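Here the complex is missing a single protein chain, while all its other protein chains stay put.
Naming follows writing order (A, B, C, D and E), and every chain is counted from residue 1.
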Amino acid sequence: MAEIITFGEIMLRLKPEGYLRFFQNDRMEATFGGGEANVAVSLSNFGVDTAFVSKLPPHEIGAAAIRSLNSFGVDTGSIVRGGDRVGIYYLETGASQRPSKVIYDRAGSSIAQAVSGDFDWPAIFDGAKWFHFTGITPALSENTAVLVKEACREAKKRDMTISCDLNFRKKLWSSQEAQRIMEPLMDYVDICIANEEDAEKIFGIQAEDSDVNGGKLNHEGYCSVASQLIERFGFKYAAITLRTSLSANDNRWAAMISDGSQCFFSKEYEIHIVDRVGGGDSFAAGLIYGLYKNMSLKDALEFAAAASCLKHSVEGDFNRVSVEEVNALAAGDGSGRVQR
Amino acid sequence: MAEIITFGEIMLRLKPEGYLRFFQNDRMEATFGGGEANVAVSLSNFGVDTAFVSKLPPHEIGAAAIRSLNSFGVDTGSIVRGGDRVGIYYLETGASQRPSKVIYDRAGSSIAQAVSGDFDWPAIFDGAKWFHFTGITPALSENTAVLVKEACREAKKRDMTISCDLNFRKKLWSSQEAQRIMEPLMDYVDICIANEEDAEKIFGIQAEDSDVNGGKLNHEGYCSVASQLIERFGFKYAAITLRTSLSANDNRWAAMISDGSQCFFSKEYEIHIVDRVGGGDSFAAGLIYGLYKNMSLKDALEFAAAASCLKHSVEGDFNRVSVEEVNALAAGDGSGRVQR
Amino acid sequence: MAEIITFGEIMLRLKPEGYLRFFQNDRMEATFGGGEANVAVSLSNFGVDTAFVSKLPPHEIGAAAIRSLNSFGVDTGSIVRGGDRVGIYYLETGASQRPSKVIYDRAGSSIAQAVSGDFDWPAIFDGAKWFHFTGITPALSENTAVLVKEACREAKKRDMTISCDLNFRKKLWSSQEAQRIMEPLMDYVDICIANEEDAEKIFGIQAEDSDVNGGKLNHEGYCSVASQLIERFGFKYAAITLRTSLSANDNRWAAMISDGSQCFFSKEYEIHIVDRVGGGDSFAAGLIYGLYKNMSLKDALEFAAAASCLKHSVEGDFNRVSVEEVNALAAGDGSGRVQR
Amino acid sequence: MAEIITFGEIMLRLKPEGYLRFFQNDRMEATFGGGEANVAVSLSNFGVDTAFVSKLPPHEIGAAAIRSLNSFGVDTGSIVRGGDRVGIYYLETGASQRPSKVIYDRAGSSIAQAVSGDFDWPAIFDGAKWFHFTGITPALSENTAVLVKEACREAKKRDMTISCDLNFRKKLWSSQEAQRIMEPLMDYVDICIANEEDAEKIFGIQAEDSDVNGGKLNHEGYCSVASQLIERFGFKYAAITLRTSLSANDNRWAAMISDGSQCFFSKEYEIHIVDRVGGGDSFAAGLIYGLYKNMSLKDALEFAAAASCLKHSVEGDFNRVSVEEVNALAAGDGSGRVQR
Amino acid sequence: MAEIITFGEIMLRLKPEGYLRFFQNDRMEATFGGGEANVAVSLSNFGVDTAFVSKLPPHEIGAAAIRSLNSFGVDTGSIVRGGDRVGIYYLETGASQRPSKVIYDRAGSSIAQAVSGDFDWPAIFDGAKWFHFTGITPALSENTAVLVKEACREAKKRDMTISCDLNFRKKLWSSQEAQRIMEPLMDYVDICIANEEDAEKIFGIQAEDSDVNGGKLNHEGYCSVASQLIERFGFKYAAITLRTSLSANDNRWAAMISDGSQCFFSKEYEIHIVDRVGGGDSFAAGLIYGLYKNMSLKDALEFAAAASCLKHSVEGDFNRVSVEEVNALAAGDGSGRVQR
Partner (left out) sequence: MAEIITFGEIMLRLKPEGYLRFFQNDRMEATFGGGEANVAVSLSNFGVDTAFVSKLPPHEIGAAAIRSLNSFGVDTGSIVRGGDRVGIYYLETGASQRPSKVIYDRAGSSIAQAVSGDFDWPAIFDGAKWFHFTGITPALSENTAVLVKEACREAKKRDMTISCDLNFRKKLWSSQEAQRIMEPLMDYVDICIANEEDAEKIFGIQAEDSDVNGGKLNHEGYCSVASQLIERFGFKYAAITLRTSLSANDNRWAAMISDGSQCFFSKEYEIHIVDRVGGGDSFAAGLIYGLYKNMSLKDALEFAAAASCLKHSVEGDFNRVSVEEVNALAAGDGSGRVQR
């Protein structure tokens, strides 16, 4: 029986080797990932019993996605088999001034075509304490939006904590659609997580004096964003990640959290990027872990920031780090000296 | 201006390395292929100006498919850019008693969603002499069935030769649907190409005393199949490939052709398989080449059989062989001695 | 709770790519395998809840071995973490007249140094129906011989079925030592599995008119070997695999089983080898599956023979095949035709 | 019919993977490249019909070089087949204080042995507007120097624009020889392109206060270099790239252009290098594109600088970027944020 | 001080991975090889102190060739550094009916341009017992023909045994040229080695009733060829390898030797080919080893045949096998059973 449940899509991720452009040669790294699956893997690596719930086709590609989760000990017993395809995203890793690129090919995936009734929420949530979803899942289709609502309702009934990473994806829906669907879901959410742009793109709540593409973030301005989110939706906490993109290779990375009255900022890390996809998910997982383990708000934030800092040094969507590694960094050892 | 025009779908082909099963490791060979594209590449390698007509999305994955055709000199100028996705097929190469596996993920591809009006057939056919399609294209969607008909009508108007490889795909349609759509298209076809099963699966015309899965083919019985096809549809020629599958590694491979009165058989080759996908397409291309170059029926058949024999030794969908190499084999040098 | 329990060592397997000799280049395929782990993976792939019990070091190499088992859904919850190292075997794949080579580097592994008390057998066997071990585990050290005995005693107490694959390894012990340790263990065993040489090497029971290295097997002679085994140790069944090695690339493969009165032979397969390591383990797993699912003796034998035939076409120690695939081959479809 | 014609050598480029030293393992990346071919590919990627003219052997290695150009849509119809070999260059990518290394093995290549009469310039230039060559081509052999002159004469006759990238290569000729051959060719040239050292090495025109190896460039001093070039040879424009090499991984990159009266400087980019070979060629192509499309001098310069900045992030000689990507960077988005 | 001296060219060997055609992807296996170097490596692997003498450029590619020989313990101390390039050969591995292809790019290599005086033969031969060369070395250039003669003269003076593998290469010279140069060299030779075609191509001595390309060899006819060679040139022994090419994957392989009066035939091996390049060289090395170690003529022949049989199972030019492995096969264990 899993303690934490995440629900969403896991996709096949196709990436050329190293810094090659799409199809520059005839090999692709073929791994799996997706916002909620990434959170589940992180939590499982932290030693928490976590289930990932989704729908995947009965063929070998669906089976491979499940094997990839199983290997980390994620509970995949509630994944429904059916539908036709595994969604795909193509990823090209940028370098220097050349940005990374993502091309989605996820329409028609098994989960996007899942319907009410596919998931037995009471059974899935039996014994669970926490439900996590992101803004991607309700954006997949009208059906998945309904499914998320059903899940939230059941989770709330059981007094589970509900966290949501806003995760706005402009290729999936417009700001208007996002607001229409997400606003009512926020009623169920206890902990809201966002990046520098999500609150603005979905709810029109903007940080002053920040220019995300111009590489300028006014950290203090995000206290106000968090406060407004809490005020408007009654969250217990709102946390925001703060990425300053200097180049495709170098980012600054920090985060903040607010409980409505107080606002905490994490350390800011200078990161040499190996793979930044999944960075936000690893933050969400770190924060969930910290709060689930009853760390102080500040400690949970630092744990989350350190976990997600480390994610940037790991290839693939999944954050392959342990609690010990995160704690070592949060405690200040970022020198990267060899550990023999 | 291309002499020969083929029309259909080009897909991304994702294959694990060597004999690995799906996702046994995290690499995929990512190349492109598809029945009609394979024919175009073969013909281009034989030195004939050939165009491949299709619809592909405007993004980088579509561009990569086009680059793969360009590299062989295939004319891609009539490929329309639009729609959302490149169709995909996953391929696992079998060995010994373990069969190869193909999983299609082609629904919703740009070409499947192409509509009447996307293609300016008179312009495309300007100066061309030959039109080739396969049974896959009309099977993709109701739209593509219409598009094939439009193309055939225009080609016929211009007195072009039309060839069709029946290529029945049970994952795309039922025998009933296939017959309903294919039967009227046969009116336009001059040269019909099929494998051991197509005529039976689509038109119910069966070879006596053959058991394809049991590895037993009665070659003579196929004379009757070809005759019946010619009689029923008025083809000029009907050609059939004859594969005896001993194991996933070893096949016997031959072919026959009939003009309604006479029936010719090619040599039979004992093949150690490197990659058998695209074997039928390479036969079609060889036959088109032979007939287009006015070889005798027997010579064209032997050219086609030798070309497709060689294909089985080449990785990927495309048959990377030259006229000289095909002629050398057709002339009898199959010893595989090193050429220094 | 697992239905079937296997106990033994899982090793890191280091193999040069393809047919390269050791260190011919600077890459190694690094996977995991070992007799009892291979059986567990096979059974898990057949859909049976199976646990693998062992001891592995607490560091990342031990964790990776566990991840490899998790990915197939093998229950790894009873694996003890401790000791210093993961055993290793180096494998070089032979070709034609050049034999494959195995170099073991397994001394001092965590499981070889495990001690009585490391495993809580009553808890491990809770709810289980079947215990499987091989002759390798007691050969690892005096300790592991004791551990196997403890496990057998507990299993017998619970009326579980016990199967043993004799698996003689001359690098681990002499025939004398093997007989000394194995003889008393046989008292617990219900089903004994062996290859063409094991019975002779351990118990001195020999098939007449067979010359294993000379590539000559007298199949009938093995009926007598099985009968003698049953008579001497009171097994319910004794099964023997029959490999005729024509070259490193081509083997004939069959098996027999006896219940003491009747002797059944499976079909004999002509195999083009991809990877023959783990062939015997896949036979054991197939036989356990068949008998556990109450197939007839003949059907279980054919299932096991087909499963292990397919293993030879799969890279790595693990047999990555499904019940459906095994049944298809056992039912006679060995033509290797592409499955689209 | 191509609008822009480039003439020169395309070589096989052999590079160890990543940062490996020569033959540190037994794999080589085997791609193609060469100054003028690189310019042709860039222009073709920008959507301009461009032909590359050269001579290549009739065997498969020559054919592969052509396929690599075809894939980008470069017109290869005027490439003559003959001679014996494709020139080769071995490349080792440096890191930190270890410089990249190039070893040339290009003597005796087909193009170096081409003779007057191999190329039908009037036919090649039919309908073309622009001819581009570099200082490498006349340096290959006495024959190629004659061929360049013939091409220039024919191009001038047709009022085509002629651009030349000086591209001094000390392994091919001495400064004295270079000056002797290049000086008369300059009469035909409209637009001269150079790096920080070319003008000095070939024509003895030096920038004051610059120490190229010492990592110190006096940008202003290059205005004078450009002016002197224009004055001496009557160029319409002279453009110079300005590389400050901080380490093998980090460079600053900028460029300037002069029309004899005015001197413009581009933005300077801080670059994390993926592959800097072909950087100058990508600048030349960008400048040709800008001027050919009638951008202002300043805009053409910024386009060229941005195009070549991006080249440093792309593996291989060829600049695989689109006009849109170049414009985005020139417009100021160098943050490298992921594009979803 | 080396006991056996070989003299010739070592080339860079560029081969696409597996069965890929030239430049089907962008990777090449980059190793080294060449007739006489291959013999030196074989002998060194057999434990004999062997030197390889050649000329190689001073740059890193030359150094890499030397490192590849050093790794096997071949004495490279007499290799002269100078000249410009390492010769290259491109190799494509055939499959089934598609033959392997070799494209040479060796003109202008350092050794081809070596001159009399580059090698201090008395010093090189100091303490040596055996000199081996092949027909390739004198074919490289007029200079190397002179160098071979000088070496033979010095070796003869010292009473060393001289062996020559005729190794006719039609790309290097015509039969007429070969005969003109080789005939006088034969005076120095004690042991002549040839394949099925060499004697005919160079000296016009033909085996009756054999059709090499047609896959038909009359083994007995080669006794007469060997006798004629011995009679004409006074060799002590003449040995001929007998390859029957069934396909690019399957060959039969045997050899014979004659002392002028008696004619011995080796066992014939059925070989599944991994890499047949260097097969003849490995036979020569095996024969030299056997005779150098004073085996009987028949035993030396069987040793040589077994050694070269094994070579066909090893990737690359070099025969990476030990005396123990060769003896095991010669003694009859060709079953390819796994050696644990």
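Basically, a contact is a pair of C-beta atoms (placed from the backbone, for glycine too) under 8 Å apart; a residue touches a chain by one contact, two chains touch by 3 or more.
Since the model is a prediction, treat every value here as computed from it, not as a measurement.
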| item | value |
| --- | --- |
| Identified contact with the non-displayed chain, of D:Pro58, D:Pro99 or D:Pro184 | D:Pro99 |
| Touching the absent chain when the full complex is considered, from A:Ala40, A:Ile240, A:Ile271 or A:Ala304 | A:Ile271 |
| Interface residues of chain E (partner: the chain not displayed) | 67-68, 70-73 |
| Residue numbers in chain C that touch the chain omitted from display | 14, 21-23, 26-31, 59-61, 63-64, 67-68, 84-86, 88, 90, 92, 101, 103, 105, 107-108 |
| Residues belonging to chain B that touch the chain removed from view | 25-27 |
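Assume only the chains that are shown with their structure count from here on.
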| item | value |
| --- | --- |
| Result of counting contacting C-beta pairs for A-C and A-D, higher pair | A-D |
| Approximate Å spacing (C-alpha centroids) for the pair chain B, chain C | 44 |
| Chain C-chain D separation of Cα centroids, rounded to whole Å | 62 |
| Per-residue multi-chain contacts in chain B, two or more chains | 18, 21, 67-68, 101 |
| Graph class of chain-chain contacts, one of line, ring, star, complete, other | complete |
